[in-house]
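First, the structure itself, so that you have it in front of you.
Below is a slice of the complex: some chains, not all, each in place.
For reference, chains read A and B in written order, and residue numbers begin at 1 within each chain.
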């Protein structure tokens, strides 16, 4: 599906185009900027005609249909070729490939599928809000890049929030198994970093190349957009570090909890084993009738209370010993609630 | 709220301004330097008038109200635009955004909220202490940056002290759960690093740009301030490494303590289990009256003492065996107090 928006400071026209060959007419258009948007990569016929009409390099056209490109900027003669990845709205992290050809008066964008994050930009062009109508194709390219970079903000913020929820749970000493969730978050953070880092390189390369084919100050806008990409990368790095730190905290929690369980259980066993031994002792069948040396305690008047007393004092003695060693009781468990991280939590989100 | 300090080598004037449009009068002021300070970002009207009067770039004005910027330096034509983060006084780590426009004779600072760390600087201007009155707006920009960088010193030092307290506790073999506190400190250290590193880049960029719009030697002052930022970053790195090292020490402590507990308890159990077996043995009910082979010990004169003797020697034998193996007794526990870190503790604090 091909849609064209042709605009200038004075007017804007918008219409669908049925067939790629109809685009030839646009070459003689008087619109200051013509934005051709193509959805879907299925029709190779379309792309070869596009290449013929606008003189696009064959390698660039190969890259357009070859998914899994990393974001890149390549200058082929008069035309700049840009590959980007555009996130679709939350919840699922899905990064659609967007290719852009930027000429003097024509800008072609090619997406994998319909639906994108550029509708706000199109509205601003239609209603002549912002600066887009008064500027050329290079500014439009910047505006598209900026829209895409802005779309990453809520996505990155979403991961920040998920991590902060995990942080609250982990600091509350929960031992829920958060490892798979952190694994999933880290995976997505890596995928985002692999997209945003080269996007920033694209912005740097465009700002450098800007002197050649654009109005004078588009590079200022590109540099501003670059700052946003850097902010996103810092937010990703912060999240990555937070994920690592949470992992450590979690493992420390699990191991402390486990240690505590094992310690208490072992202590119980350790107290009862000597008691059991004493009970076993007086369960022996030495024949006291044959010899006064054989277990005289069994025939004492208070033999049984004596035995219970020995057991009780053994148990109490052991408990005291364990408390003295600090293995049991108030001193052995962490009593205070752990301090909350005092850092500027607001500053951690990438803002908008 | 808008406050103006206009000064030159000879005199200083200070007055509040009710409305942004009143600032137009300042354009014809003869003061060498006019410092306009605005508290609060709420009134977008103010900023658009400000932009019109002083010819500020629209992108810069967008950045002013857009919180969560990282510190940056951007030259828009004649005017330099600087974003910084200013720490509020301890205890809570709160990093307020400060924007600065530096022109030839005018310097505008915009803060999120009233109250800052620049009162000492204002006093020096009022009382003509230091060099500020004799120099231009670029020096004032340096002086503001320097004040902000200085404000980080006690904050970083505070973390150093908290870590050193933790170090004392950890070296005393405490097994208190310090993991959440180290987590919180690390979090703040990362937040500080993310502010101070780009602040240093701002200082570098300003020193490089200084030749254009400032007296000759402001770059020397900027380089000195840069050294301070580097010192702060080194102090942060030292703290980060110390936190890691403390974490290792703590985990080693916890695991040694746990090992010791488990070992002692297991040894107790191991000693009593064979004893219990012997007791159980003589608790068997084989009928000695039917056969002389059935448990003749039960009918010995000294059968019971003999059994107790066997138990005692088993216990003593096991204790000796465990001591011989080094699992029990003096050799098995760390006896010496751990050595104190001998490093120059004074050198670790960032100084002032």
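Keep in mind that, in the parts below, contacts are C-beta pairs under 8 Å (C-beta built on N, C-alpha and C of every residue); 3 or more make two chains touch, one makes a residue touch a chain.
Since the model is a prediction, treat every value here as computed from it, not as a measurement.
Student: Please give the number of copies in the complete assembly; 2 of them are in place here.
Tutor: Shown in place are 2; the entire complex has 5 copies.
The rule is simple: only the chains that are shown with their structure count from here on.
Student: List the centre-to-centre spacing of chain A and chain B in whole Å, with centres computed as mean CA coordinates.
Tutor: The mean C-alpha positions of chain A and chain B differ by 24 Å.
Student: Going by the contact rule set out above, which residues of chain A touch chain B in the complex?
Tutor: 171, 220-221, 223-224, 227, 230-231, 234, 238, 241-242, 245, 248-249, 252-253, 255-256, 259, 262-263, 266-267, 269-270, 273-274, 276-277, 280-281, 283-287, 290-291, 293-295, 325, 327, 334, 338-344, 346-352
Student: Within their complex, state which residues of chain B touch chain A.
Tutor: For this pair, the touching residues of chain B are 57, 59, 63, 66-70, 72, 74, 76, 85, 91-95, 176-177, 179-181, 183-184, 186-188, 190-191, 194, 247, 251, 254, 258, 261-262, 265-266, 268-269, 272-273, 275-276, 279-280, 282-285, 288, 295, 297-305, 307.
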